[in-house]
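Take a look at the structure below.
FYI, not all chains are in this one, though none of them got moved.
By written order: A, B and C. Residues from 1 in each chain.
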Amino acid sequence: MRYGLLVKGAPYSSQAAHSALRFASALLARGHRLERVFFYHDGVFNAARLAAPPQDEPHLYDAWCALNAKHGTQLQVCIAAALRRGMLDAREADRHGKSGHCVEPPFELTGLGQLIDLGQEVDRLVTFAP
Amino acid sequence: MTTPVPVEGDLLVILRHSPHGSSWLREGLDAALVAAAFGQSVTLLFMANGVLALAKGQQAGPLGQKGTAATMDMLAMYDIESLFVANDALAEFGLAQQDLMLPAAGLEAEAIAELMAGHRQILTF
Amino acid sequence: MILHILNRPPSTSLVYREALAAMGSTDRLLLIEDGVLGALTSQVRHFQQVGDRLFALREDLVARGLDGQCDASVQVVDVDGFVTLTEEADKTVSWF
């Protein structure tokens, strides 16, 4: 089956990102395909490229990137939710006249339409919220 | 007013949070508007604290936070006219149909499952 | 005297019970943000034991269009009154 995940919780504050990553590896191990993870609400903070968790904690940012590298899962971030929360990629930073950026590939800022698309495209969409 | 439940629809958005206290309500409404703009048939269900999204007389917050009342007014423009509200939550807040800013069909708890079964996809906010 | 501040509504959160359990007999309780839903006539029964020491923040009621439905037993204060309440208390405790 084709799966999509919707992640709404900030990393470490709630268990949402942990649960989503855990569920992702389990569904992949069962032979399903994970098309895309969409980040909304405080979930957009998962895309913060500078995350530096303690060595003895799971590195959630790296785990998302590994999901993309190994399985081609798209990591899409709601652009409206991200901009207000300061999660800008290089293009948006430029557009807003700011130097530096917080979000970079494999995470991409996209419209909410991609979440609606995802819901139509996949067999199962599972939400992990704070 | 309790009306028959529609049995079909692409997307059901369930709104359970009140205005101003968090961004859940606005983000749920935004998802509904985008889905409608993409041509999906969208139904809204206001339940629990979410029924307060329908309260009349909402205003901007003290810092100028605009809240969600203006977005509610845009629903019709996007052809989102299938609005339901949980009767038990209305009663819990002492609200009646005439207190609502938009017409929404009252739904008894037993009908919610039917509404959910009739939609291909459900998002909760 | 402690000022307790609650921002969750009793309609969906039981955190108000923690605040009530912790309140001394002269402590005050201020409802803010979504907590003001508890000040409505339809909800205020949850705070009966607080008596006349129950307050709600006016601008949070007004933004939600609920100022007309606030129960008469609740003392509605503006943000200046919120500051005054903190001045009059020895310390504040937030419940969320």
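What to note about this one:
Just so it is clear, a residue touches a chain if its C-beta (ideal position, glycine included) is under 8 Å from a C-beta of that chain, and two chains touch if they have at least 3 such contacts.
Computed from a predicted structure; not experimentally measured.
This structure file defines a complex whose chain copy numbers, by label, are A x2, B x2, C x2.
Keep in mind that, in the parts below, only the chains that are shown with their structure count from here on.
Because contacts link the chains only in sequence, without closing, their graph is best described as a line.
Chain pair with the highest count of contacting C-beta pairs: B-C.
Taking the mean of all protein Cα atoms as the centre, the chain whose own Cα mean lies nearest is B.
For the pair chain A and chain C, the distance between mean C-alpha positions equals 37 Å. The distance from the centre of chain A to the centre of chain B, with each centre set as the mean of the Cα atoms, comes to 27 Å. Residues of chain A in contact with at least two other chains: none.
Within the complex formed with chain B, the residues of chain A that make contact are 6, 40-41, 80-81, 111-113, 115-117, 119-120, 125, 127, 129.
For chain B in complex with chain C, the touching residues are 16, 18-22, 48-49, 52, 55-62, 65, 67, 69, 89, 92-94. Put simply, chain C touches chain B in their complex at residues 7, 9, 11-12, 33-34, 37, 40-43, 59-60, 62-66, 68-69, 79.
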